[in-house]
Each structure stands twice: as structure tokens, then as C-alpha cells.
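Every protein chain except one is present and positioned as in the full complex.
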Amino acid sequence: METSESKFHDECAIFGIYRHPEAANVTYLGLYAQQHRGQESSGIVSSDGSDHHIHLGMGLVADVFKREIIEKLHGNMAIGHNRYSTTGASKLMNAQPLAIEYSAGYLAIAHNGNLVNASTVRAELEDIGSIFRSTMDTEVISHLIAKSSENTLFSRVVDALHQARGAYSLLVMNEDEMIAVRDPKGFRPLVMGKLDGATVFASETCAFDLIGATFERDLKPGELVHVTSDGVRSHFPFPPKKSCQCVFEFIYFARPDSNIFGRSVHEVRKNFGKALALELPVEADMVIPVPDSGVPAAMGYAEKSGIPFDMGLIRNHYIGRTFIEPESRIRHFGVKLKLNPIRSLIEGKKVVVVDDSIVRGTTCKKIIGMVRSAGAKEVHMRISSPPTTHPCFYGIDTPTKEELIASNMTVEETRKFIEADSLAYLTQEKMLSIFGDEAVDFCTACFDGNYPIKRFDMDIVQAELFDSIRK
Amino acid sequence: METSESKFHDECAIFGIYRHPEAANVTYLGLYAQQHRGQESSGIVSSDGSDHHIHLGMGLVADVFKREIIEKLHGNMAIGHNRYSTTGASKLMNAQPLAIEYSAGYLAIAHNGNLVNASTVRAELEDIGSIFRSTMDTEVISHLIAKSSENTLFSRVVDALHQARGAYSLLVMNEDEMIAVRDPKGFRPLVMGKLDGATVFASETCAFDLIGATFERDLKPGELVHVTSDGVRSHFPFPPKKSCQCVFEFIYFARPDSNIFGRSVHEVRKNFGKALALELPVEADMVIPVPDSGVPAAMGYAEKSGIPFDMGLIRNHYIGRTFIEPESRIRHFGVKLKLNPIRSLIEGKKVVVVDDSIVRGTTCKKIIGMVRSAGAKEVHMRISSPPTTHPCFYGIDTPTKEELIASNMTVEETRKFIEADSLAYLTQEKMLSIFGDEAVDFCTACFDGNYPIKRFDMDIVQAELFDSIRK
Amino acid sequence: METSESKFHDECAIFGIYRHPEAANVTYLGLYAQQHRGQESSGIVSSDGSDHHIHLGMGLVADVFKREIIEKLHGNMAIGHNRYSTTGASKLMNAQPLAIEYSAGYLAIAHNGNLVNASTVRAELEDIGSIFRSTMDTEVISHLIAKSSENTLFSRVVDALHQARGAYSLLVMNEDEMIAVRDPKGFRPLVMGKLDGATVFASETCAFDLIGATFERDLKPGELVHVTSDGVRSHFPFPPKKSCQCVFEFIYFARPDSNIFGRSVHEVRKNFGKALALELPVEADMVIPVPDSGVPAAMGYAEKSGIPFDMGLIRNHYIGRTFIEPESRIRHFGVKLKLNPIRSLIEGKKVVVVDDSIVRGTTCKKIIGMVRSAGAKEVHMRISSPPTTHPCFYGIDTPTKEELIASNMTVEETRKFIEADSLAYLTQEKMLSIFGDEAVDFCTACFDGNYPIKRFDMDIVQAELFDSIRK
Partner (left out) sequence: METSESKFHDECAIFGIYRHPEAANVTYLGLYAQQHRGQESSGIVSSDGSDHHIHLGMGLVADVFKREIIEKLHGNMAIGHNRYSTTGASKLMNAQPLAIEYSAGYLAIAHNGNLVNASTVRAELEDIGSIFRSTMDTEVISHLIAKSSENTLFSRVVDALHQARGAYSLLVMNEDEMIAVRDPKGFRPLVMGKLDGATVFASETCAFDLIGATFERDLKPGELVHVTSDGVRSHFPFPPKKSCQCVFEFIYFARPDSNIFGRSVHEVRKNFGKALALELPVEADMVIPVPDSGVPAAMGYAEKSGIPFDMGLIRNHYIGRTFIEPESRIRHFGVKLKLNPIRSLIEGKKVVVVDDSIVRGTTCKKIIGMVRSAGAKEVHMRISSPPTTHPCFYGIDTPTKEELIASNMTVEETRKFIEADSLAYLTQEKMLSIFGDEAVDFCTACFDGNYPIKRFDMDIVQAELFDSIRK
């Protein structure tokens, strides 16, 4: 259920292009293709070599940008950003890219990730008189760059990032340079490619597909790619570390037609499904996915188990706009707006329902209820990831432990709560086995609590997290 | 490709509810669930027993209606209507339901279908001094009801419909009665059900699923259901005729989770796919659907042929909003906004692509080009309906014969045009065989030109059609 | 207080232009200049000789029309209409011009006025089967034209108007003719002029000033001006009648920079003020107008009385948009949004406040309270028209007699209610004396109840009036 409000968010999309005659328009398309990674706000900063041009707005890419706006974003360089969806029009201060003026001139930054020492660094910066106009850790990074005693943009960025800890895929631009960075542990994806000779960067390859760019490669963890008029140079200024790529990108976030971390998202998901078929096998008449994120896993499950696959739940394509609820309570109403079971298909059948993950369990419970109302004899829930027991601090806005059902209930208790006839998760071991030797390169903190970076200001982060959730 | 602009339209959705405390809100939901049948405009008329309340607007249901508007649509009766998508804000005059005042009071009509003698009757009405404010044939029906010398709403409606020829599923409402009608040949669907004791009508059962209503039955061709405070009565005032249900509802229009004409849309589509697998069998590695309308047929095809099914084309969920195209031409751009192939899945494979129909052939050609660019070794196009060779005059806005590729090219010529390695359509015979004895109850005019109703004013209709297409 | 919601409305503006290359754009400007006569909705119909183009919308002219809309209103003929301000988005059906198709083709009508036999004729039309989609009497006129057995547009219009009684200034247009009509009693204004050789019509001359057209003359009561490719011809098809021009146009409606009924609005208002100075003379320090409609009369008053004039009440220019009221009650809040007294000017002074009319008395009471709060020692209210005691049935939406304060209270009672130190109205005799010999050409029904046209269906009208007010 890719667009569900009940799942994780706080993911973002970034896009950049260096020296292309239609830089802003291509960036617009690159953000459009990555709309699934952030629906709250969108922004583009372009540079024409001397002046920068910026437009930020709340809402979807196609609503934020109109032709006359794109036409004003002059220049052959641009970076763009999509932010996740929350409410509150006054949050425009948090829209990205962040554009600042400082001693060395103008700077624009687009950031996907989360610093774990943002509060600490911010407090230090405030102590020496810095002011903040947003709650973004991107603003912290911009301060570090501005305060650096280095002389070039490149060394300022390196200097700044030496003080930053956590997850970040960044695009930084001034009037004639662009720098793309993936943090030393490589939490978030970042890919590079070519379009008509121009260098392009994106969070996911699906952005390249739409604009017709050629995918070249993933940035490596810890890599800085510096693009100037002299060409593209790769740097590794940080000491090498063990990679900690986010496995949840494969489970839920990325578009199935993207390649990230060197793999096809669709294929990985399908393989998760195949592996899942081996967990608690069950006799059933049909495997149905929770569309759309559950589809590849369900196909893999069906293939491996031999149980026929079918699209038993139909997704409504007009979701996501304002909606008026009736006063008289309709059973499973919220979920019904998004999904509808095909009774003729399900009636009298033993059904395996495959979804990618369970967060609070409430949506899952409604889906099972709906499938049962459509006449299913048995409903077996299968989840193509391990139980999510720990919050993420590297760029995904998971609920607190208190809200994560797997953090508070055993699998059997969860099964009872969601009213399934059986429930099985993909074990962490089987999940990682899909990646073979590269299994060690992934972060699994949300499943096992093994946080790869010490949580400098975790208390603060957590307090803020609570706070943002309370709101 | 359910929301594609390149396919058929002119279909509409209707919904009605009699004596329910939240009549307008439930109607809003009923229209919301049927959004796929019309995106141009939406409207609701409610009645509180003495006054009628109306709201019409251009755009999607969720944009046309806001809470404060729904709250003003007082009363326990309501009918609603969604209209197909075209451009032109000044078209509000053509939005439905149509509300009129006449000698017997107030009347509201929601209509799905097309009268084949509308121009003729309209000319006759104009000859005796009638005026028209829209181009809707619904306005013709309202004139006929108003001019009838009968005394009751019921007999006026029957009288009026005796003069109407063509396809119509209608809901008519005054201050305390509701009449639902399906034309004698039953071209368009119309279902009835119950919600909290109140009688409800809809074009498709998916509307009932969302509001939690119980489906009772399809109206029969030629049936008038008259709902008053005395209860629900069924009438058959017209001489019985051979049914001519629209087979295209199964092929393309209806939502897969709906039941219409007594059958599951999903199941019929899947059976089309199974039958299609027998036409021109081909050795291939994978069957991929053009989402979403091609999915069930592709699954049926895969099942029957034994070739593995996969979701090789990913649909972008944010389509349908305003969009800024770049000046530099990107190959297959329009289609890329909607669909993206998964290269890792397709590369080096022989692929069968299943779609529901081909209209002009241009979109199909782009999809094949895109699949080939993603590395497919062979692309075999399979269409789960016969070649569309004739325009429809019973409620679907097909292009003219000049534009229908199957009307101007042989299958082999079409194959060359769309650049497929092979192309096969489901034959009409096999398509109809799915319905068994009921095969005779369907209209197949768009495939064979056997129009079941004499075209009274076809010249005029066609001229208008040309005209509307030119615009 | 020209834009006040508490005063009269139901006035409209019309504009037409025949054979000008920028017909729609000029019509837009003509409506813009006449915005004060109607703020609810606006519309333009243009004709390019074969096709008509229409755009209607709720709101102000500058909001309803955008450049891209004007550009689609092709052709060298156009008529336009502004309608008065009420609430209710669903009222678009009542927006004008009304465009219809009938036996003789296409027709567009823009109407300013009110038929007194609209309900009766409508009932007769409904009896013979006519339907109505709006509550406009313009639709009644369109039916009469369509039902006429005459052959030409001109004779159809004459035929139709023989059956219409009441107040109407009309513009009727088909593909190559335009007809302008003022009813036999000439209730509402209608002027004609020339722009670059093209014939133009407007309700008021201020429209001509903006577009740079030359004013030629008022249409005469009962005159039909028929414009065709052969030129402009004047006709008087109705038996001559005594004129009954609306004196309230001078008192309140028309813009002071317009000429109507052969006179300058500003000059007439100033003369009203001079005459008013002779009614109940008072010793005072200052004459202040209620802006803007009271300004000329106050200047006349000051001139005649010798009491100094000053702008003691300042008008807020940003009124008319949505507004959020505080919960804590602020004294005279509603009026304060529009007007603010200058304390330094008023404090300790005996003040004469001049306004054009009193309707319910509540606004007047608030203004006096406000002036008193600003320190006035005495407040003498002077009204530049006689007491409004009777509702209008010829195009102005006055409240019912029950609501008109002058219909229910003596002048002394009114004075007490509004808390003025003294109150005087301009007598009807003095008011009419301004017009000299032409005094007999004016309607004074709202002051004396001498309705010049028998009220055919007054009961119905009144019932509707009540009804519309209740809403």
C-alpha cells in the first residue's frame, strides 16, 4: 500500500543535473518520477552561472510547478527535492532545496537522510550565536559549510561532513559546481547517469527512465562526486566504514522499476516472496497481494508455493485527495477507500494475503476483516519482511516503539489482534540470504535494534519524534 | 490503461438513494467509487420532500464536493452523476443530474447512455418551440417527460421513453419518488441494493462495496423500478426485446471488482485472457500486462499458456494532473509518464504483452517500443478483444472509423504499424463463448457493425461526433 | 456605501458590441467598468458568424475571465452580463447571458430588469410542456422568442416582448444580428455608442469611457435598435406609453461618472443635496458624507447650506473579500470594516451626515453610533431621497415592506431608532423638481406605491421574494 498514510514516511527524493539546456525542466521530470518518495513539498533551485533561482511549494510536483514557473528557473544547472507528506502550510520553511547566502556566496542543498547528531551540533551552533529558521538538519549542514575555514566549496563540504554523523545523500550546488555525496555507511541510495552528455543524479533510477538518461552507477558509500567545468571527479575523503544500506528501500520505499544498491527492486521483492513461501507453509487456494507494494512478493510467494496468484484486492486510483467521511460508520471505511476485494474470486476460498510490512497492525486488521467479509474461508497473513520492532534514526519516520505492534506483541498476539488464521514474517536470516555475500552491507536496525551509528543526541531526537507524532 | 486519454470515453456513472438520513453523503461516496466512469464533471441533486438542492461542478468528485457543500444538500433522497473527461470549463451546462421545473413541479434526471434519435426528437421539439440550453440528450428526455399528457411521474416517464430510442440507464427523481430505468435492450448496466433499509441504485456494484450496501440484483433490460413511500415496484412497460448488453463494459470500462450483467468483471476478463492464449500460440518467456485494464486477461493468458506472468510495466500513480513537457523530445514521452518497464525483468526475454484493446494504435506502438528499449528480444502483442472496427452509438465515445486502426488496416498491417513481432486479437466467437447461452444477449456492433437499433439520426450524430472530435 | 450588502441589489449590467475585431476583450472591459451593477456572476457570449462561444462564472469580472478564456471567445460580436451578488455556487444556472438553441438556431440574451408577469407566463409555458432550468425571467423571454410563429429574429423578439410586461433592457444576439431593447416605460437605462466604427451598447456610459467609445445617445423607452450588416435601424413597435425611468439609478445605483437618462449622475446627486439642504435646516459645524454614494449629495448640501464639507468617514478599500470576525463583540464591527471616522475632525462638532437612502436602518444606526463615539456633539442625519416605503418590482431587489423601516415607522420613530439628533429626507416633490418638465418621466413607486404596471403575478413574485430573503 505504497501511498498509505499509515506506513512509514520521512523519505525524500533528490535530483540534480549539471550543464543541460533544460536543467529546470528535466529536474521537474526527475522529481515527478520520484513523487512516491515525498508528497508534502517540492522545490527546485537553478543556477545560470551568476544568479540562482528558486521555487518551493507545498504539494505534489505537478501542482507546485507550472510552466511559467519552470521558465523562470533559468540556467543549465539545477537541483530538486521532494519531501514526505504531512499537513501544515506553514511548513514551507522546511521545504528543500535549502538556499543560503554566506561569506563565499550562494549555496543550495538537497538532502535525503537524517543526521543523528543534528540536535547536538545545532545546540553547539546556537551557543556560538547561530540562528535557525527551520527544523531541518539540512540547515545544520549549511551552517557547518558556512562556518568552515576552508577555501573551496569542495573542502568546505568535506570539512562540514566530518562533523555530521548519520544518514545523508546530498546534492550541493553553487554557481558553477555540483557535489553529490553518499554518507560513509551509504544508508540512502544515490545514483548517477548521463543525459545528452550532462551529468545527472537521482535517488532512484526510475527518474532516469522517464527523462531518457543512461544509468551509470550507484555512488559508493562515502563517495563525493565533484562536477565542475573540468569534468567529473570521484573522491573518498572519509575513512572507509562498513556499509549499512537501508534494506527497507527494497521492502517498501523504492519504486519496483528502480535499481538501487546495484539491484532490481522488483526482483529483490519477488525473491523475498519466494523465501517467505518457506515460512510456515499453508494449504490455500489463492495468494493475493496488498497492492501495490505487496505485488512482487506475492508473485514470488505464489511461484514458490505453487498456490495460484490473483489480484483479489483492487486499488482505487483516485485516492490521495480530500475526502468527506459519512457520519454513519461504515465497516473498514478508511481501507475501503483504497482497496476493494473481489468477492466472486475470494468467496469460499482459503486465502494467503501478502503485504510488505506491519506497522501498527490496524490497517492490516481492516484488510483481513474486509477479505473475510468478502467470503474468505481462511485468511493467512504473510509479511515479506521481519517484524519491525525498532524505530529508524537514519531517515525513515517510523513510529515509536510504543506504537510498533511487533515491539509490543508476540507474533501469536499480533495474529490474534489482526484476526488472521495464521501469520508469518520473513525471517531476517532468510531476508538477508537474498543478498548473498552483500548481506553484511545492510542496516537491519529496525528489525534487531543493532544501530550502526551511536545515537549522539538520541534523547533529543526521540523527544522530537514523540512530539512530531503527538502533533 | 484505465485512465488513458487515448482510449474510449463518454461513459458515465449514476447513483441514487431513496430515504436515507445521509443521502447526499452516501451519493458522494457512490460517485467516488465510480470515478473511473467519468472524470469531467460531477453533480448531486437531493430532495428534502419539498425543496430540491443541487450542486454541479467540473472535475473529480473529491474536488467538486466539499463538506460544506454536502451539508447543504439536505434531504433523504439524492441522485448523482459522473461525466466523462473532456476539456472546456464552459461545459458546465452539460453536467448532470439535469434539474428542471415544469408544469408538474421539479424533476431531476441522471442518465448513462445515448439516444440514437436524440437529434430527430430534438428537432421536432424545437419545431414546436422548445429551447435547449445544453447538448445533452438528457435534456431531450426531460422535454418529453414535461410534454407528456400523463398525470403521474411514472406514466410521464413511460410515455417519454416510448419516444426515446437507444441506450439509457436512468435515474429520475421528484420530491418523493424515484424511478430507475434500464432501456429495453439493456445496453448499459444498472444495479440495485439496500443500505440500512434504503433502496440504492448504481451503475456498478463497486459503489455498493464502498458504502457497505448489499447488492440485490441487476435491473433487467426494459425494467422500471418505481420507489415510493409505499415501497419498491417493478414494471415492464415496454414490449420485450432481445438484450444487447455492452460487452465493452467487460473488456474495458467497469472496475474489475464490480459485478455487472450478473457476472464478475475480473473473472470475465481472466477468461478472455485464457481464451486469448489459444489464438496464435507463441513461445515466450513472460506474459506482462498493460496495467491496469490488461492485468486480469494477462493472468488468464499466463495460466492457460503456462508462460510465467510478471508485472513488467509499472504504472505511475500520480498521473492525471497537469504536466509540463520538456522541449527536447524524449522517446515515448507521453507513455513514459504513465508506464515504465522493468529492464532487469525484460532484458533478453521473449515477451507477450497483453492489453484489452487497440484504438488508434499509437499508444500500443509506444508501449512496444518502450518494452523493446528495455531489452526485450521479441514482443508479441495480444489483445483480449476482437478488432474494434466500428464506432459505438450507444453511449461510448469511440473515434470515427477513419481513426480506428482496425477499420483501416488488416491485422498484419497493424502488426507492422505497432512494430510487434506478432499480433493476435481474441476472436469474437471465442469472446462470446465465455458467456455460454447468454452470448446472444450482448451487443457486438463495435466489432462487426451489426447495430441492434436503427440509427434514426445517424448522419446528425456522426456529424456531431466528427465535430466534437475536431474540437 | 456602494458595495454594502445591506442595501438594494438585483441590478445588473449589460454590454454588447457588433463587429469589432476584439469583441470579447472589449466586452470584458465594458463589464469591468460596470462591476458596481453586479458582483455575483459574469458572462460573455461571442459569435464568429457561425459558432457561438460562451463563458460564465461566479464572481467578479476580473476573476471569471482570464486571458486564455477571452482568447477562446472568438468572433467580432459579443454580449456580456454582470449579475448582482448573492451566495451559492450552484447559482451558475442563473448566470447570464442565457444561450439557447431552438428551431431557428442559436440565440443569446442579456437582460437587466424584471418582468412582472414572469410567473404567469412561465406557468402558461409549463402548461404546454415547457421546462425551465433556472429561475431567471430571461429564460421566460427565450421561450417566448422560440415559440413565436414569426420568421425573423427581429419579429420573433417583438412578438415575444408583446407578451412580456415589466422592466427590461435587453441585448439579443444570433450569429449575425444584434438587437437592443428598452421596454416601453424605459425603467432601466441603456445607452449606445461607437468604437472604431463598431456599434456598442451598455447600461451606463462609464463603460464607454473605459474602452474609449463615443457616447451617441440613450435608447428611448420602447425602442428596439436592430444592428445587422446593413447597418443600424431604430424601431418603435410598441404603442407609446408614459415613461417610468428608475429614479433610484440616480440616487444609488449608477456610477457618478456615468450619464444615464440624458443626465450626469454626479450632477443630479449634487442637486439632490442642494435641495436637501432646504429640508429642516440645522446649525452645524460640518457636513460629512457616507462614502461613496453620499459624497455628491453631501457636497451639494454643504454648498447650499454654507456648512463646511469634510471627509469625516474614511472608507477601507480592501472590503469585499472573505473576512474573519472575532468572537469578542466589537461595537459597530460590521460598519467599522468599511468605514472609520476621523476623530480629530469630528470631536466636539455638530455634524450633518448625508447618505443616499435608508433601508432597514440598522447600518445607519451603526454609522451614527460610530460618529458619536468619535466625539460628535450632535449628529444630524440627512437622506438625499424620500423615505423608501415600497418594494420595487422592476428590477431592484428591495426588502419587503416588513423590513423597510420607513414603511413601519414615522420619521420621528426612525430618528429615535437610529439615535440621530435630527433626521430629514428629501421630499419627493423636491427630488422631482430637479428634473423640471421631465419629472413625469420617472417611476417613484418605491416612495409612494404608485406602481406604473399592474402586478400580474404579484402574489407569486412576493412569495418568491419572501422566499429568497428567507434563504
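So that you can tell them apart, the chains are marked A, B and C in the order they are listed, and the count of residues begins at 1 in each.
Note that a residue touches a chain if its C-beta (ideal position, glycine included) is under 8 Å from a C-beta of that chain, and two chains touch if they have at least 3 such contacts.
Everything numeric in this text was worked out from a predicted model, so none of it was measured.
Within the full complex, the chain left out of the display contacts the shown chains A, C. Within the set C:G43, C:G193, C:G222 or C:P341, the residue that contacts the chain not displayed is C:P341. Looking at C:Y32, C:Y84 or C:F187, the residue that reaches the missing chain in the full complex is C:Y32.
By the touch criterion stated above, the residues of subunit C touching the omitted chain are 2-3, 21-22, 25-26, 28-29, 32-33, 35-36, 60-63, 65-67, 70, 196, 206, 209-212, 255-257, 259, 264, 266-267, 292, 295-296, 299, 303, 308-311, 314, 316-318, 321-324, 326-328, 330-331, 336-337, 340-345. Seen across the whole complex, the unshown chain contacts subunit A at 53-57, 69, 89-90, 92, 98-103, 123, 126-127, 129-133, 142-143, 146-148.
Note that in this section only the chains that are shown with their structure count from here on.
Chain centre most remote from that of subunit C: A (centre = mean of CA atoms). Ranked by the number of C-beta pairs in contact, the top chain pair here is A-B.
Measuring from the averaged C-alpha position of subunit A to that of subunit C gives a distance of 60 Å. Centroids built from CA atoms put subunit C at 47 Å from subunit B. Taking the mean of the C-alpha atoms as each chain's centre, subunit A and subunit B sit 37 Å apart. Counting partners per residue, subunit C has no residue that reaches two or more other chains.
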